[in-house]
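What follows is a structure written as structure tokens; I'll ask about it next.
Missing here is one protein chain; the remaining ones are kept as they sit in the complex.
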Amino acid sequence: MENLKEPMIESKIKLRVRYVECDPMGYLHHSNYLPYLEMGRTELFRQSGGDYRTLESEGFFFVVTKLSIQFKRPARFDDELEIVTRINRKTHVRIDHDYEIFHLQSRVLISTASSTIACVDRNGQLIPIPAKIDFQLPDGVTGSTP
Amino acid sequence: MENLKEPMIESKIKLRVRYVECDPMGYLHHSNYLPYLEMGRTELFRQSGGDYRTLESEGFFFVVTKLSIQFKRPARFDDELEIVTRINRKTHVRIDHDYEIFHLQSRVLISTASSTIACVDRNGQLIPIPAKIDFQLPDGVTGSTP
Amino acid sequence: MENLKEPMIESKIKLRVRYVECDPMGYLHHSNYLPYLEMGRTELFRQSGGDYRTLESEGFFFVVTKLSIQFKRPARFDDELEIVTRINRKTHVRIDHDYEIFHLQSRVLISTASSTIACVDRNGQLIPIPAKIDFQLPDGVTGSTP
Partner (left out) sequence: MENLKEPMIESKIKLRVRYVECDPMGYLHHSNYLPYLEMGRTELFRQSGGDYRTLESEGFFFVVTKLSIQFKRPARFDDELEIVTRINRKTHVRIDHDYEIFHLQSRVLISTASSTIACVDRNGQLIPIPAKIDFQLPDGVTGSTP
């Protein structure tokens, strides 16, 4: 894998809520928001020139170490949503993301979230994020060691 | 449904991690912890004499409005876990829970979490928690309106 | 809802395999193919001018009564797949679909499946498929009562 291109610091993905993801209330079940956030991170990484699958094959893994999420409005089967994912902090072993989830048409904000992921090896030991993953941070955001 | 029995303020459930819940790292995927917390709430409610399914048939629903979770150690396929669920605050429309997840044999704490659930009607409008759900809070914990 | 447009008898949808859908072997877990088939049915219905969510709000539901699936090749995280869904038989209460799942780039066929869905009311009782859902069948395929 080459060094990353001038990286994106925000990804926007669109998706439709699946029937299987909805619960007896008719709402997107709260646990099913988390894979959407993961998809947001994957696309942000791809837009930066990265490929998470290749990274794993090279022995680098990212695990979620904490996550916080607020549910403001429900989503229902077949709703079209937009997931906005941003990096807001990066250290040599961790990356913090913020997320917003919108109803695509109405632009109503239905959920906000934040998470921390850490780089680990095959045995789950914390290791430095590979140098080639050189995400550019927004102005004023300075990564520091954790 | 009769008024609830002298309620439990803590539930402990045991479960085995399913193969389908684990990811390519071999770890229980972080999103799959959330259904475990929901199962903990359901059992806490059952131990208090409640029945969430009946409650829904009567038009009372509980939705998660926020959730925060820390992942300290991984869990793997076939691991036996214990989920400890406690109520730590209750208002007339909301209940806050805290959770701890342990490896059953080693007693290693692998995750902690907290959540807020709110009572809503069929249309998702906030409504008071039915009086019959009269959870007793631990000493020194006083519910107040939100 | 108006009567359906000249209906499609085949839908093709593209999707990427999600990390959460893959198991410790690194493969798309076999149970996670079934929601893909459901998405294929939903899109086939949409292309025909239908809207499954509206149909449910009107009291018509479709339940899967049987399903058969063959797994020929694995799929992995981030693979792009194409799901091809066809109606091959329709009676006044049931619709049979056939499916093929391909790796999008290589066109390798990784799975074939077939299913039967039946129309039921809110109480799960078998009811006739609403007349407005007038799927046109391919030449030579004649629907008959079950």
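A few comments on the model shown:
By written order: A, B and C. Residues from 1 in each chain.
Just so it is clear, a contact is a pair of C-beta atoms (placed from the backbone, for glycine too) under 8 Å apart; a residue touches a chain by one contact, two chains touch by 3 or more.
Fair warning: this is a prediction, and the values are worked out from it, not measured in the lab.
Touching residues on subunit B toward the chain that is not drawn are 18-20, 34-35, 38-39, 42, 51-53, 76-78.
Touch with the hidden chain on the side of subunit C covers residues 24-25, 27, 30-32, 34-35, 38, 56, 61, 63-71, 74, 124. Touching residues on subunit A toward the chain that is not drawn are 19-20, 22-26, 29, 31, 77.
The working rule: only the chains that are shown with their structure count from here on.
In a homomeric contact, the two copies may use the same or different surfaces; for subunit A and subunit C, over half of the interface residue numbers are shared, pointing to the same surface.
The greatest centre-to-centre gap from subunit A, using C-alpha centroids, is found for C. Subunit A and subunit B, compared by their mean Cα positions, are separated by 25 Å. If you average the CA atoms of subunit B and of subunit C, the two centres end up 35 Å from each other. The residues of subunit B that reach two or more other chains are 24-25, 31, listed in rising order.
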